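This is the structure I have questions about; it appears just below.
The complex is shown incomplete by one protein chain, all other protein chains being positioned as in the whole.
Every chain is named by a letter (A, B and C) in the order it is written, and numbering of its residues begins at 1.
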Amino acid sequence: MKGLDGRSKRGKLSAVFSRREWVPFGLLLATLIVSASLSESFRDLAYLLRTTTRYMELGMTALTMTLIVSAGMIDLSVPATMCCSATVAALAFHAGLPMEAAIPLGLLTGLACGAVNGLLIAYLNLPSMIVTIGTMSVFRGISQIFIGDKSLGKFPEWFNSIEKIPVFMIGKARFGVTILAFILLAFAFYLVLHKTGFGRKVLAVGANEQAAIFSSVNTRRVKLQLFLLSGFVSGIAGLLTMSRLLLVRYDMNLNSEIDVVAMVLLGGAEISGGNGSIIGTFIAVLLVIVLKTGLIVANVTSDAQMFMMGLILLLSIIIPNIGKLVQGFRDR
Amino acid sequence: MKEARRFVTQNVKEFVTLAFILLIYLVAGVLRPEVLSGGRMAGVVNSVLLWTPLNLTMALGMMMVVIMRGIDLSIGSNVALSAMVAGILFRDHGASLWQGIVVAVAVGAACGMINGFLIAYLRIPPIIVTLGTMNAYRGLTFIISQGKQVTGYELPPGTTDFVAEGVRLGGVLIPWLVVISLLLALVFYLILKYTHFGREVYAVGSNREAAYLRGINCKKTEFLVFTIVGALCGITAMMSASRFGYINPSNTGKGLEFVVISATIIGGVSVNGGKGTVVGVLLGCLLLGTVNTMIANVGIPGTVQLFTYGLIIVTALLVDRIVLSLDSKRRMAQQVAGKEALR
Amino acid sequence: MVKDAPVVQAKGISKSFSGVFVLKHVDFDIRPGEVHALVGENGAGKSTLMKIISGVYQPTEGQLLLDGKPVRFRDPHHAREAGIALIHQEPLTFQDLNVAENLYLGHTRSNGKPVINWRELHKKTDELLNSLNVRIRSRDSVRGMSIADQQMVEIACALSQNARVIIMDEPTAALSHGEVKTLFKTISRLKEQGKAIVFIGHRLEEIMQIADRLTVLRDGERVSERMVGEITQDDIVRMMVGRSFKELIVKENVPGDVLALETRNLTYPGKYYDVSLKLHKGEIVGMSGLVGAGRSEFASAVFGVEPAQSGEIWVKGEKVRIHNPVDAMRHGIAMVSEDRSRTGLLTAFSIRFNMTFAILKRVASRAGFIRRKAEAPLVQQYTDYLSVRMRDPEQTVKELSGGNQQKVFIAKWLLTESDILILDEPTRGIDIGAKMEIYRLISDLAKQGKAVLMISSELPEILQLSDRVYVMCEGHVTAELTRQDMTSEKIMAAASTIQGRSAGE
Partner (left out) sequence: TVSAEEGKIKIYFIPKNLGNPYFEALSSGFKDAIAELGEDKYEYIFTGPATAEATSQIEYVEAAVQNDADAIFIAANSNDALNGTFDDARDAGVPIYLINQDIPGSESHRDAAIMPVDFSTIGKAQIKLMAEQIGYEGEFAILSATTDAPDQNTWIELMKEVLANDEAYSKMTLVEVVYGDDQPEKSTIEMEALITKYPNLKGVIAPTTVGIAAACKVVQTRGLAEKIRVTGLGLPSEMKEFVMDGTCLGFQLWNPPYEGYLAVYLATAVKGGFKTEPGATFSAGKLGEYTILENGQILSLVDPMLYDITNIEEYAALF
C-alpha cells in the first residue's frame, strides 16, 4: 500500500511537470527575457498593458475556440462574427436606438451567427471547417453590405475606449476593463472545461462522438451550445473592439482567424479533438502578445517577425517531442 | 441507357456538384441574360478556365493531405517562396525559364519535405506545423526578396505564353496552363486509383493504427505526400508568375490555402480522412472558379460580392447534404426491396 | 510427441509498461503443424506476448528465435516478412476501403510492382472469402459491418498473407456457432499444410476441441505448458486462477408479473420485423440467434441510437417515444453495446472519467461542477466489485487489457442504476473467472428487481442465466422459449429457421 501511495504521489508530481503547458510557459519566459533585453522601451508595464489590449479581445475568442477545438471542431468565422455584431450594434445606434439598447442587439447578433454555424454543423452534420469558411464570408459580407466603404463611429462618450477605464492602477500601469475581463473569462472557462460535467461532454464529443452518443450525451446540443457560446463571446469581443477603435468597419480583424487558431494550438489543444487546455491557451495568448509587441517595439521588421512567429510555433511543439527524436523513429 | 443511369447513381456526389455549377449558370442567365449570349459565353468560359489551373494543381496535393487527415496551410507561402527564388534567379542571374521551373519545383519540394519531416517523423500535428511554416516561409520570402517584387520585364521571355497560347478546341482556346493542370489531374487520378502508394494514402487516412500494423510505412507515405504537395507548390509558383506576370512577396499565393481547402472539401474530400476523388476535386475547383468569375461577370456590386460568395458556398454544402441524404434513403429502400424479393 | 523444431521461440521474455512488469520471463514456442493455445485471465499478458512475437512491441528482456536464430523485429512489417501474421483482438479495419483492399494493402507490395492489378485481386479475395463460407464480397465496403464480419475480414487478411505462423487473438469472441465451426475447419486445414498456429480464447470447450498444446499465463508468468490430451477443463481453470470453480450458478426462475419493458411490432425494414417482446421486473431474458440476425440492431432501437421505423415501445405500462439515448436513459434504460472501443469507451481517457461519464449529474453539484469526493468512492467500489486489474483509476482505458476494458464498460452502466439493462454480448473477451463474477452480478441485479435483456451468441450463457429466451433469425423472432423447454437444440433450430422453413434454402 505504501509503495503504491508513493508511486502515485511521484506520479502526481511528474504529471504536473509533464504537462503540455510548460512549453508555452517556458517560451513565454524566454521571449519576455529576450524582448526586455533587446529593447529598453519594452521594460515598461504601462506600455505593455496599453498595447496588449487588442489581443485580449482575440484572446477571449481563443478561449471559446479552445472548447470548440476540444470538441473536434473549428470556428473560422470568429473575427467575422465580431465584425458583424459590432456592425449591427452601430447600425442600431445610428438608426436612433440608444447605445444601451444597441449593445444587447449586437450581442444577439453574435448569438445568431453562432446559431447559424451551430445548426449547420450540429444538426446537418456539415464539416465545421468548410461551414465556417463559408459563413466567414457571409457575416463579413453582411457588414460590408450595410456599411460598405464607410466607417460607423461617433458613439456616445461613455462607450468610447471602454478598455481604458482603469479597474486599478499599479503606478502608471493601468489594468483596464478588457484585460480583467479576459482574465476572468479565462478563469470561468477553466472551470467549465476542466471541472464541470459539460466540459467532460465537450471532450468526449471530440474524442469519440459515437461513444458519447451511446453514453446518452446529446452531442448535437453540446455542439450547438458551443457555437452559441462562441458567437456570444465573439459579440462581446467585437463590441469591445469597436469601443477601442471608436468605430466599426467591414474589415475589422480581417484575417485574424489564423491568429486565434494559433493561440489555441500553441496552448496545446489537439486539433483532432478530445484534448484542450484553457491554461495553455491563456499562456499562449500572452506568448503571442509578448512576441508581437516585443518584436515590434524592438523594431524587428514584420518579415522577420513572421519568420520568428513560425519558428516559435514549431519550437513549442518540437521541444516536448524531442524525446521522440532521441528515441529514434520507431512507432507508427 | 441503363448503363448511364447506373453511372449517375454511382457518382451522385459528382453529379450534384456538376448540377450546382449548371445552376449557377442558369441563375446568372436569369439575372443577366446577356452573360450567356454566344460571344460573352466564350469569355466567361475562358475566365473560368484561367482561374482553375492554379487552384486545381494545388487542390490535387491538398486532397491527398486531407485524405490522410492532414491539412496544409503553408501552400500559399510555399508558392511565394519558390516563385521568389526562381524570380531572383531570373532577375539577377539571367536564368532561363526552364531552369527557373526546375529550381521552383526543387525549392517547393524542399519546403514540403520540411513539413513532411516534422509531421511524419516527429509526429507533430499537420495544422501546427503548416501554421508555423506558413509564417516562416512567407517571412523568408520577404527576407530573401528584401521586400521587393520581381516585375514582368525581369521574367524570362515566354513566361506568359502559357496563358496566351494553347490548344484550340472549336472556338475556345484552352491555355497551356489548363492543359498542364488537367494532365496533372489525370496523373494523380491514376496514382490514387492504381498504385499501392495511392491506395496506401487512403489506408493511412482511414485508420493509421491499422495501416501501421498491416506493415504500411505510414511515415514514408506521409512524408512523400507532403513532398509531392511541395513540388506542386513549385509548379503553381511558375503558373502564378505566368498568369500574373510578376512575383510579389506579399501578394503571390496570398490566401491560396483557404480557396484550395474550400475547393477540396466542396469536391467531396472528407475532413475525417479516407475519402475523396480527383474528379470530385476537379469539379470543386470548377465550382469555385465559376462562382468567382460569375460574381464579376454578372456585375454584382462590390459590396455584395463577399456575402454572395459565402452564401453560395454554404448553399452548395446544403444542397449536397440534402441530395446525398435523400440518395442514401433511396438506396436503403432499394436494398430492402432487393432483400424482400429474395425471400 | 514433438513433431518439428519450433518456428518461433520466445525465451525469457519480460515486458514492462512504465515500470510495471506485465510479462515476467516467459518461454513460449510455436511449432509447425500444431495449434498452440494460450489461455489466462484477463490482463494475464496474452496479447502482449503475441504482440512481442509479431513485432508490435519490443521485449524489455529476453530473446526471440526464428528458426533457431535470434531475431529482433523492428516493426510489424518486419515480422510479417518473416512469415508471422497476427489477428488482433480488436478488429483493425479500414472503414473507407473495400474488403479486397482491407485484405491486401500493406503486404502485396512485396511483389515489387507499384501498380495494382484489381481484377486479379478481387478474384483472389472472393475465392478466399468463399472458402471461409462467409457472405462478405470483395467489393463490399467495410463501413457499417458488424463486429463479427470485421473479425472475419481480419481472419481472411491473415490467411491471405500465406504466413508460416498465424496468431489468432480471441478470434471467436465475436463469432457465433456456425462461423466458429467453419473457422475450426479452416484451422485444421492450415494445420495439415504445416502452418504453426497460436490460438487465444476464453471458451475452454473450444480450446479442448481445437488445440494440441496449451500454455497457461497467470499474472504475466508462465505457470504451465501441457499437451491438451493430458488435461481437463477443470485443470485449466485451476491453473489459470489458482483455484477451481464450482458448477456454474443456476438461476432460479422468477415468475414475471410486473412489466418493465415491452415492444410491439418494432420494425425496421431490412434489419428486423415485428419484434414484440416482454420483459418483466426481476427477469433475465435471453436473446439468441446467429450473427447478423438483427439482435443488436433491435437493441439499438430500444436504446434510441437508431429508432425503429414503426412499432411501439412501452416502459412500465406506458407508451414512450425514444428518439435517442437521452430519452432511453430518462426511462431507465441502460445498454452495454457490443463494440466497446467504438461505441462504448473513451479509450484515451482515464478509468474514472469513463466510469462516471453516464452519471455526470449524480457526481456533479447543482452548478455542474464535478465533485471528486462523490466520484472517487463510486469508482473504487465498482472497480473492486468487478475486480478490474489496473494501476489506479487515473490509468487510461487504452492501457487496460481487453477483458478489463469490458469490465470498466459494464461498470459504467451499472453505475447508472437503471431499471432496465440491455446487455449486448456482455462477456465478450472476458475470462472464466470474471465471467462467473458477471453472471453472479446479473442474477443479483435481477434479484434486486431489475429487468435484464441479455443478447448473447454463447449458448451456455443463455441456457444458464435466462428465464426466457427469444430466438431471432434474419430479423424475425422465430421462437420464444421458457426455461422449461429451453434446450440448445431447440434454440439452434429456431436460429436458422424463418417462420417454419429453414433459412438458406
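To be clear about the criterion, a contact is a pair of C-beta atoms (placed from the backbone, for glycine too) under 8 Å apart; a residue touches a chain by one contact, two chains touch by 3 or more.
Small disclaimer: the values here were computed from a predicted structure and weren't measured.
Enquirer: Going by the stated contact criterion, tell me the shown chains that border the hidden chain.
Expert: Touched by the chain not displayed, across the whole complex: A, B.
Enquirer: With the full complex in mind, choose from B:T160, B:T195, B:N272 or B:T315 the residue touching the hidden chain.
Expert: B:T160
Enquirer: Specify the residue from the set B:R138, B:K219 or B:K275 that touches the hidden chain.
Expert: B:R138
Enquirer: In the complete complex, which positions of subunit A touch the hidden chain?
Expert: Residues 38-41, 44, 47, 50-51, 54, 144, 148-151, 153, 160-161, 244-247, 249-255, 292-293, 296-299, 301-303, 305-306 of subunit A touch the chain that is not shown.
Enquirer: Name every residue on subunit B in touch with the hidden partner chain.
Expert: Residues in contact with the chain left out: 35, 39-40, 43-44, 46-47, 50-51, 138, 142, 145, 147-149, 151-153, 160, 163-164, 243-246, 248-252, 254, 292-293, 296-297, 299, 302-303.
Here is the rule we go by: only the chains that are shown with their structure count from here on.
Enquirer: Chain contact graph: line, ring, star, complete or other?
Expert: Here the contact pattern is complete, since every chain touches every other one.
Enquirer: Find the geometric centre of each of subunit B and subunit C from their Cα atoms only, then give the gap between the two centres in Å, rounded to an integer.
Expert: Measuring from centre to centre gives 44 Å for this pair.
Enquirer: Multi-chain contacts in subunit C: which residues touch at least two other chains?
Expert: Only 75 qualify.
Enquirer: Could you check subunit A for residues that touch two or more other chains and list them?
Expert: 331
Enquirer: Which bits of subunit B are touching subunit C when the two form their complex?
Expert: Against subunit C, the touching part of subunit B is residues 194-197, 199-200, 202-203, 205-207, 209-217, 270, 273-275, 332-333, 335-336, 339-340.
Enquirer: Give the list of subunit A residues in touch with subunit C in this complex.
Expert: Touch residues, subunit A against subunit C: 4, 8, 11, 191, 195-198, 200-201, 203-204, 207-208, 210-218, 274-275, 330-331.
Enquirer: If we count contacts the way the header does, which residues on subunit A are in touch with subunit B in the complex?
Expert: It is residues 120, 124-127, 129-131, 133-142, 144-145, 148-149, 258, 261-262, 265, 270-272, 301-314, 317-318, 321, 324-325, 329, 331-332 of subunit A that touch subunit B.
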